[in-house]
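This is the structure, below, for whatever I ask next.
Only one protein chain is missing from this complex, and each of the others stays in its spot.
Order of writing sets the chain letters: A, B and C. Residues in each chain are counted from 1.
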């Protein structure tokens, strides 16, 4: 059996056994393992670790039935080196430095590089001191090749969750046009449905940060694709009061999260940010929606299936996701655009992620 | 006193008078006339008369406190010649051929000409026989000059209602950059707020039919500007059952309207059209919203004020209205985007328009 | 006979006559006048008077067989007000303030306004003191209407020479789509053939200053059209030594020209300008080529006839003239692109213009 089992399962295994014939026990365990193995979701994450990517990673690590096969980093909220460093910091707090982290693309394919530095802080994680910072220089393994190799080795099993500009994913499919067919599913945080920009007049950050990459991914990843857009995350954001409860948990993870979130929380109160938001300002940890949807099939309660693409040429709309309700693009592949989540479920997942 | 008075007022005047000294009476009448005159709204319409323009014109004609100073025609739903002919047909049914009709632009500034022929019928009014068709060839007076002249002669008093592609308005402001300042207000049917296209992937018909004109008008008409967008009209459309009641009135106007509406009503049931619509398919007489808002200040119950412009370059978004919620365009002039109307009020106006 | 006769003709008339019967004389004169009238070229100029427009105007004024029906001014090398003032200054030096000057468009249709201030000087004419400046505020007559009216009154007779951004011409054709058919010919200074930019990477100043206007003019002016492009003027420029001879003439006109040209001559030596130039830096009075070609059919010795349009969307190429050698645009109307002029002839015209 080739499926890797996480630590909780092995522990459980040792608790079984007294008073059973070893044969029956062995059969039971085998059955249990098969079932467990089928249920275990294999995730591969592509991140540009800022504050909400940190939430997403911690949520994945906390999920009992999830295995993270690897994490590729990309430019985006912050520089590639910061994204690598931040990912390692998150894994360290969670005591999971065993998960492989890969070095991805340091800049967009064609667009001018842009960072969301003023929102996530210069270092991408709220600019709080880190007494023992990790060394991303040591991370040499290449993201694109690792992604392709991992998917090829686990055909039909890997769910890819992308919460960064889509440069790594685009380069991967240019290099290996057939590998997306072997993905179980792709979950994206990015794009917008109603031309509500948070970065340019009509553009959302992740897509604007590399419009060509977003275009290529939406065009060539013909696996089941689920998109958590900017408007969706705004419309499903949580009250700030929940944020207080979330961070007040007495754990190292909660203290870490509280600390790195201070800066973005302040930013979210500014007039500039209020204007970006669709509806009222609230606690909107965008990337975590994509991750949560990837690991819990019951999270999304409303969605629509429609062909999408990315505008590459506009003055105000470059990088905007275009939703083809009329079917003018004649695209066979449709994406699932998330509309509503079960908020109680989402809150519980967030709470668990910091336990 | 230079203000023209419509027939209802004069009738009312003759009802006054018994038992009053002629001096007092005269003063009362004068005062009444002044007040009335101030209240009388001077409209100038710019139309591409298809079915919903016909609704809008008839609504304006039926309003007791409204004077139509002129109607300019433009290419759009149908050819310029059809639009002229259709406008005359509507005026004829309403017995108001005294209103001047002007010949405007036959094609967009730069864009390829496109008509909405399949929706409004080849002749723009549902392709029903007209035993005594008007002769638009006789209409030689130029729209752009008439519009400028009328506004200059009535400074601060004219409300311009534009329900066609904005070519005429754009050429007018290119020719006379200062004339929009003399408008009381501009009401536009066109554009979209949520990138929901009804003609291209992200574009609404009137704006897509002449994107440069729409850009110029939103940029240079710095008078109070109110926009009835595609999504707004969809979200404020009426049940088809109301349509039955509306057309069932026992008047020539209602019979005319019912007849010319048959084709579009059928079209509205088609799968293609269902996909254009935001929300459920319903009775959506777009142009009438702009007109109704122009003549009744209490119609619109929810709106937002925000700077807008038009995307000129996109592959999927050319002609799309871009809404600058973040203030990135640094535009001083903001438009009022209609969000909700008092539907009972609107229904009453539609009912009255066919009485 | 409606043709206006300039002063030289009347003078010549009085020299005839001794020893002829009055009848024969009268017939001879009539014949002579008809011939002369046919030969007399009616020009209408559209300018943004900087230094080279000044050259062009003076060349037109000096030509014996040319009548200038009017001059419309446009934004461009300098502001509209400066262009008006400068045009009056040129007419004054030439003692021809009788020629009507009209106020045109102060800004481009859609493009951001840009001036060539650093090249032509802040006032557009080299920033030399003018003790008795004219008052352009008095010029109220509208350019677009004057142009249309003049052409309508002289059908088939007017040669329009446009040496500014083409805003005035574009607005005129939008307003009166049929008037270009009544032009005898259109001569344009603007555009480029080889993607050699002098303002943006691939764009020539006049076209880049209003790309939409240039597009509209090349699309809708279906009269015979002759274009003096940037590369053409560079490749037919004159040695600086000729410039010395030209300005050394002992006339007020030459002194005026020498004075206003000092600034641009200095600019032409700068490294920045050297890079704009195609080939070696030399005396290149661009606008004068278009004017000279318009008044002397033998000036251009090599040309090609090909359909042209203007790129509106590019990052580096917006405003660039696109030359359709392959016939992909399926345009019926072709423009004559000038390639070479008879330089001796051109020099003589320049010399005469300052006499």
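Assume a contact is a pair of C-beta atoms (placed from the backbone, for glycine too) under 8 Å apart; a residue touches a chain by one contact, two chains touch by 3 or more.
This structure is a prediction, so every number in the text was calculated from the model and none was measured.
Undergrad: Please provide the labels of all shown chains that the missing chain touches.
TA: Looking at the complete complex, the unshown chain comes into contact with A, C.
Undergrad: Looking at the whole complex, which of A:215, A:289 or A:325 touches the chain that is not displayed?
TA: Of the listed residues, the one touching the omitted chain is A:215.
Undergrad: Looking at C:145, C:195, C:222 or C:281, which makes contact with the chain not pictured?
TA: Of the candidates C:145, C:195, C:222 or C:281, C:195 is in touch with the missing chain.
Undergrad: Can you work out which residue in C:254, C:323 or C:354 touches the chain that's missing from view?
TA: With C:254, C:323 or C:354 as choices, the missing chain is touched by C:323.
Undergrad: Which is it among A:106, A:267 or A:343 that touches the chain not included here?
TA: If we include the chain that is not displayed, A:106 is the one touching it.
Undergrad: If you put the missing chain back, which residues of subunit C would it touch?
TA: Those residues of subunit C that touch the unshown chain are 193-198, 200-202, 272, 275-276, 309, 311-318, 320, 322-329.
Undergrad: Mind pulling the subunit A residues that touch the left-out chain?
TA: 105-106, 109-110, 142, 144, 167, 171, 174-175, 177, 212, 215-216, 219, 312-313
We take it that only the chains that are shown with their structure count from here on.
Undergrad: Once the Cα atoms of subunit B and subunit C are superposed, what angle does the rotation have, between 0 and 180 degrees and to the nearest 5?
TA: 180
Undergrad: For subunit A versus subunit B, what separation do you get between their C-alpha means, in angstrom?
TA: 48
Undergrad: Rounded to a whole Å, what is the gap between the Cα centroids of subunit B and subunit C?
TA: 43
Undergrad: Spell out, as numbers or ranges, the residues of subunit C touching 2 or more other chains.
TA: Counting only residues that touch two or more other chains, subunit C contributes 313.
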